[in-house]
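The structure appears right after this line, and notes come after that.
For this depiction, one protein chain was excluded, whereas all remaining protein chains were kept in their positions.
Let's turn to chain A:
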Amino acid sequence: MTIRKTVLAGSLAAVTLFAAACSNNTGSSNAGTSGENGNGSSAGATKTITVAYGKWNETDNWGKWLTSVKEEFENANPGVKVELNAIEGSQYATKIPLLMMDEKTAPEVLAEDSFMINADSEAGYLEPLAVDTWDDWSNFNEGIKAAVTGTDGKIYGVPFSTDVRGLYYNKVLFEQAGLPVPWEPKTWDDILTASRTIKAQLPDVIPFWMNSSKAGQEATTMQTLQMLLYGTDDTMFEDGKWVTESPGLLSSLEFINTIYSEGMGPKLSQVMTAQAGQILETDLMPNNKVAIALNGNWLTGNWAPTGGKPWPEALDVYGFAKMPTQNGQGQGFTSMSGGWTLSVGAKSAEKELGFKFIQLATSKEHNKEFAMLDGALTPRTDVAADTEYTGQPGTLYGVAAEFITYTHVRPTNSDYPAVSTAVQEMVEKVASASLKPEAAMKDYAKSVERKVGAEKVMAK
């Protein structure tokens, strides 16, 4: 009897201990948070807002900008503490929806790639912003506002950057290979001819560099495939349907195939990793290892005095040429523009404070600070007219203004993110020669059909 009682008591004690351990946990974590709040401000902070953003490299220009906004915001709003949550860039696209989907983790403010706006607003992750009560909103570029408007007509994000894409070409290498400088390709064949010349004359140089892998994520879709496709007679999305098979798409894949099969692309072991972009910007280009690179205007941010690889002569060495259309059709040139916005998490606690933070972060002063720090194009018309901004050396702001007249934006459709990953798979299969262009396109068509439904795809 006594033994039985002891055992019973013991097991009860164990259960109690377990329960206590559980409740202790929550207790201590609560204590932790309130402690942090208490330490945060001498006034005794009562509210905390979280700002989630992508840390793309060690330079962390976004972090520098948001830290300066945070300090000003905390001074102007006593009792409010701003916590910056820097998310590693290559994990950003995965982690941000996971954070947004739960009330406990949803950040008040988050950096949102504009192509995700439709998907995330339909998922109920984003809060519509009351921009009609905000005077400053009229200073934003009208074209860019379209990209942040949801299918319901509401505004889900305030843009803080935009961009254009084109061809960086190395003037030194071009002269060595006997190619003309300035270089003005008129068709894709001109690009291939120049690449072949480089390959023949300068065997140690990578003739043509482009993002080509799943690891490159959206960069592969936009800087590579769309820069090609939107220079053909076809696009990705027409009349509410995804064009999954078209002559233009096939030509684009054949261009990629030509580059890689003739050995004019980078080594696959280089371009297939998540670090490919950083290697290009801080190693290959500054060391004159790349003749032509299809990429965006923001690369100059890395080469600024505050960047990861300060390089004052960058734009003496590299010119930035317009990307020609396939056969010179249409306006003759093409470009793609995207951009990032700051949005408010729909499931977060302090949504009003979040919007207030965004207003400060995208104000004329802070947006100019950001654009000049990061080499991004501003979405604000007043900053774009600012001579300190336009005259900043080592940037492509002047050239970019012309590029923007040829530009395209990505399909604003909530299925876009899912389709974009299918594009990346398709490009990687062609670049790594695991499938021929035609077969890769067929695979893409199947994959998109499953993701969006048979009624939303078409072949041309």
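Methods note: contacts are C-beta pairs under 8 Å (C-beta built on N, C-alpha and C of every residue); 3 or more make two chains touch, one makes a residue touch a chain; residues count from 1.
Here is the rule we go by: contacts and distances are computed from a predicted model.
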Looking only at "nitrate reductase (cytochrome)", "Aspartyl/glutamyl-tRNA(Asn/Gln) amidotransferase subunit C", "Amino acid ABC transporter permease" or "Chemotaxis protein CheW", the name UniProt gives the absent chain is "Amino acid ABC transporter permease"
Among A:84, A:250, A:268 or A:360, residue touching the chain not depicted: A:268
For the full complex, which residue in A:234, A:350 or A:428 touches the chain that was left out? A:428
May I ask which residue of A:84, A:360, A:418 or A:458 touches the chain that does not appear here? A:418
With the missing chain put back, one of A:119, A:404 or A:458 would touch it. Which one? A:119
Hidden partner interface residues of chain A, rising order: 4, 7-8, 11, 14-15, 18, 93-94, 97-98, 101, 116, 119-120, 122-125, 213-215, 267-270, 272-274, 414-415, 417-418, 421-422, 425, 428-429, 432, 434, 443, 446-447, 450-451
